[in-house]
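One structure is given below, represented as structure tokens, and several questions about it will come after.
Of the protein chains in this complex, one is absent; all others appear in place.
Letters A, B and C mark the chains as written, and numbering starts fresh at 1 in each.
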Amino acid sequence: MTHRIGVVGASGYGGAELVRLASGLPTLDVAIVAAHSRAGEPVASVFPNLAGTRVFDEIDVDALGELDVVVLATPHGPALDLAPKLVEGGTPVVDLSAAFRLSADGFAQWYGEEHPHPQLTPATYGLPELHRRTIPDATLVANPGCYPTATLLALHPLLALVEPGSIVVNAASGTSGAGRTPTDTLHFAHVHGSASAYGAPTHRHTGEIEEHLGHGEQTSGPVQFTPHLLPTARGLLATCTADLRDGVGHDDVQSALHDAYDHEAFVQVLPSGTWPTTKAVHGSNGCQLSAVVDERTRRVVVSSAIDNLGKGAAGQALQNVNLLLGLPETTGLTAVGTYP
Amino acid sequence: MTHRIGVVGASGYGGAELVRLASGLPTLDVAIVAAHSRAGEPVASVFPNLAGTRVFDEIDVDALGELDVVVLATPHGPALDLAPKLVEGGTPVVDLSAAFRLSADGFAQWYGEEHPHPQLTPATYGLPELHRRTIPDATLVANPGCYPTATLLALHPLLALVEPGSIVVNAASGTSGAGRTPTDTLHFAHVHGSASAYGAPTHRHTGEIEEHLGHGEQTSGPVQFTPHLLPTARGLLATCTADLRDGVGHDDVQSALHDAYDHEAFVQVLPSGTWPTTKAVHGSNGCQLSAVVDERTRRVVVSSAIDNLGKGAAGQALQNVNLLLGLPETTGLTAVGTYP
Amino acid sequence: MTHRIGVVGASGYGGAELVRLASGLPTLDVAIVAAHSRAGEPVASVFPNLAGTRVFDEIDVDALGELDVVVLATPHGPALDLAPKLVEGGTPVVDLSAAFRLSADGFAQWYGEEHPHPQLTPATYGLPELHRRTIPDATLVANPGCYPTATLLALHPLLALVEPGSIVVNAASGTSGAGRTPTDTLHFAHVHGSASAYGAPTHRHTGEIEEHLGHGEQTSGPVQFTPHLLPTARGLLATCTADLRDGVGHDDVQSALHDAYDHEAFVQVLPSGTWPTTKAVHGSNGCQLSAVVDERTRRVVVSSAIDNLGKGAAGQALQNVNLLLGLPETTGLTAVGTYP
Partner (left out) sequence: MTHRIGVVGASGYGGAELVRLASGLPTLDVAIVAAHSRAGEPVASVFPNLAGTRVFDEIDVDALGELDVVVLATPHGPALDLAPKLVEGGTPVVDLSAAFRLSADGFAQWYGEEHPHPQLTPATYGLPELHRRTIPDATLVANPGCYPTATLLALHPLLALVEPGSIVVNAASGTSGAGRTPTDTLHFAHVHGSASAYGAPTHRHTGEIEEHLGHGEQTSGPVQFTPHLLPTARGLLATCTADLRDGVGHDDVQSALHDAYDHEAFVQVLPSGTWPTTKAVHGSNGCQLSAVVDERTRRVVVSSAIDNLGKGAAGQALQNVNLLLGLPETTGLTAVGTYP
């Protein structure tokens, strides 16, 4: 049986990556690839890898409403408008934007505007390794941000082992995370061979990390999050440190990670001392993690690598689509990273 | 039904790419991943994308002989030794090395040594777009070199339209084409941000291009081939020029390319003026081609882009394996390039 | 004694590179750094390497007219307007644009518009290694294009040795050659790790190569020129081939190159078989050349590497400024390439 899905915002990197992943899958028919500004233009004119004669579709809510799932890969503005209409009509939505990831209060704080649909937010947070049970029945799934995905996978299992308020995350992403719109700071000659921090200390993913890292009685406390731009197209690395609670040691940390992920298809815990590389997961839905305990400073350092367009966006979205459709979660996601 | 294959030389980039492509395929079981120098070591210690606990196997000809197909991804020295043994024992072989690509005379000329098995060479040349009919019944398939693949796909359909002896090919490859052994000239800091020619005018792929470009009464004449190193890991671009015969024009060139490839799954002819990019086929088995006719110089310029590890090596090898096993030729090869 | 110069179009890469080279030189005072669209903005806001509080100046012809030399680093449109005004007023001009490089006929053919000042074009062609004697007395120097610089340095000494009409040039440039304006095709994520041809067969530098390669009774004939984009910021490599005339061999080629360049400060002839790398001249005014003769095809292959912003633009412009001012030609240009 083939399920019919739609991608809105398919002229962006996230949307196009989903189209790429779904290409040739017998289980999924991407019936609509909508892009407001590019409607009518050939998909191949924007994405040279997506050969063929297909053109971008208009955004037509009625047509989208007849599909089995709609994936929104637009900025959060259009998503705030489209998602409620589709959900009301009974069509499940996976939203790659930040529109429904935070509580209404968090949204107001980090995005500087009142949330227009406070009753819909936060939607079901689509990080299957943490929320697998609730996703299949959701009507609106908020696909996590790229930095929060890497950070939460690294720190969520360790939260009970570390001191609230002590978390420092330094992360670095390839430029595709910043989108397809040409700008001075994403111009090839500017970025090639260069690295820099940006956006700290008020990057909006900070709020998302804090809101979704806490669970049960554990809270993260304020997180110091500094993102950086890497001179590469894809790939995201998060290096997370936190003060260990008294008595916590190497074995506790390793056990917590292995307990959380040894049964997971997409998350791999590397031996302590073997560090994840972004290239190992390039083009895949994988996440590689590794942790060391520094007894001298009594801190843990966890490094986490994902493809920002894979597990950090479209791969995870497909994982959520699979869950919503009752398909095996790994359908279409078994590709291994294209190292080297 | 699952077919059992083996990869010898799996610690090199070509062999490992085949293991990557075959991962998770229900039709293929890569039963042996042999690597002489790394036997016993974890595959993941060399290829961080190939997670898991598997270790490289010893090269055991008897064990290999029980498989349905063996793919040799060694240098041509070991292949000259192994292929005859396997073929004699009735096991079909796809050889990624240059051991059996040339006539015995050509081998002596370009490789500087007498061919030890002149009766076996040239083996069936495994460029399915040109030799699809003969591959399924072959016992020994010589998988084409990366530069010849890009060049032959670009020029083979045009050979009757151009003057023999007028062909000039400038090609550039990512460094993975040069292998996994660390050297001064493949050191990251040396290559990053740099480009250079190398190996001209005696690069061995010149002889392979000349020998396999001619067909019927058409011969290529001597080809001027200059390879270059690109500051990227994967991707190969060949820019081919040749003098047009009298009366040949734009339409003849475009028709020849479209006639040859419009029905092909892996070769895409772009509109004249739209140029192939290596990134469009990164990680895939695709080839993108585009040609322009220069009426001022009466030459044709054809540009051809492949992934040197995909269509230029392991992807094409899997295509040949599929043909040998009677599987659909595209099995395991439908992945779209990982642009951007 | 300090000479006062001005740079117009200083918000582009070529102009800014000249400002960089002139920084701290006791002999030159860059009194005006004009940029129409950025006037009033801090230079450092566009060029993070040019620290300080200086702002871009308005383009004021009267003020420019009081300087010792003005360097135009604008597109050819503004240069067609500015250069005649400055020259008429007696101020020597070095023009980095293509406005005055070609004969009026050539300009009409390759730029598709009638030249508005046919009596001023072609101006003195500012390739000092070929025209050192005429530059000091010039009032208008046309600074060569990046591709023509690399190509002419490679082929000019060999022209008498090769067959007219047989020249094929494949060249590749870092993206800074395409300017500082953000576009889809210069977006970092699009270019990173990718290579492609572009602009063939009608790239305008073709006409410039043909017009300036011929000398005396020698003509180049039509040149087949195919430019490519390299995934790097700086660096330009030209690989040039041509049929050798009867009787010409290895020694003739090497002698011609050594005779031309052994006394030159900026051009280095490498031993045959040692290939130039763009990184060796990164940030410098150098050019590295190397040639091989292919007796099998009776062709010569010459490879030529420059920094497209150095010898291919601002470095060469400073060389011309030095000649115009009667300064030692190497003043401010002795920096060695920043390998690795």
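By our rule, contacts are C-beta pairs under 8 Å (C-beta built on N, C-alpha and C of every residue); 3 or more make two chains touch, one makes a residue touch a chain.
Small disclaimer: the values here were computed from a predicted structure and weren't measured.
Asker: Which of the chains on display does the removed chain touch in the whole complex?
Answerer: Missing chain, whole complex, touching shown chains: A, B, C.
Asker: Of the residues A:Ala31, A:Ala63, A:Ala265 or A:Val292, which one touches the chain left out of the display?
Answerer: Spelled out, the listed residue whose C-beta touches the missing chain is A:Val292.
Asker: So one chain is hidden, and I want to know which residue out of A:Thr241, A:Gln268 or A:Gln316 touches that hidden chain in the complete assembly.
Answerer: Among A:Thr241, A:Gln268 or A:Gln316, only A:Thr241 touches the chain that is not shown.
Asker: Touching the absent chain in the whole complex: find that residue among A:Leu86, A:Ala305 or A:Val321.
Answerer: Result: among the candidates, A:Ala305 touches the missing chain.
Asker: Kindly state which of the options A:Leu50, A:Ala233 or A:Val267 is in contact with the chain not pictured.
Answerer: A:Ala233
Asker: Considering the entire assembly, which residues of chain C contact the chain that has been omitted?
Answerer: These residues touch the chain not displayed: 13, 20, 23-24, 47-51, 176, 180, 192-193, 233-234, 268, 276-277, 279-284, 286, 288, 334-340.
Asker: At which residues does chain B meet the chain that is not included here?
Answerer: 13, 46, 174-176, 180, 182-184, 186-193, 231-234
Asker: Which parts of chain A are in contact with the chain that was left out?
Answerer: Residues of chain A in contact with the hidden chain: 165, 168, 170, 172, 174, 189-190, 192-198, 200-201, 222-224, 226, 228, 230-235, 237, 239, 241, 275-280, 282, 292, 294, 296-297, 299, 301, 303, 305, 340.
Basically, only the chains that are shown with their structure count from here on.
Asker: Sort the chain pairs by how many C-beta pairs are in contact and tell me the top one.
Answerer: The chain pair with the largest number of C-beta contacts is B-C.
Asker: At the place where copies chain A and chain B touch, is the share of residue numbers found on both sides over half (same) or under half (different)?
Answerer: Because over half of the interface numbers appear in both copies, chain B and chain A meet with the same residues.
Asker: Using CA atom averages as chain centres, what separation in Å is found between chain A and chain C?
Answerer: 45
Asker: Distance between chain A and chain B based on Cα centroids, please, to the nearest Å.
Answerer: Taking the mean C-alpha position of each chain, the two centres sit 36 Å apart.
Asker: Touching two or more other chains, which residues of chain A qualify?
Answerer: Residue numbers touching two or more other chains: 13, 176, 180, 192-193, 233-234.
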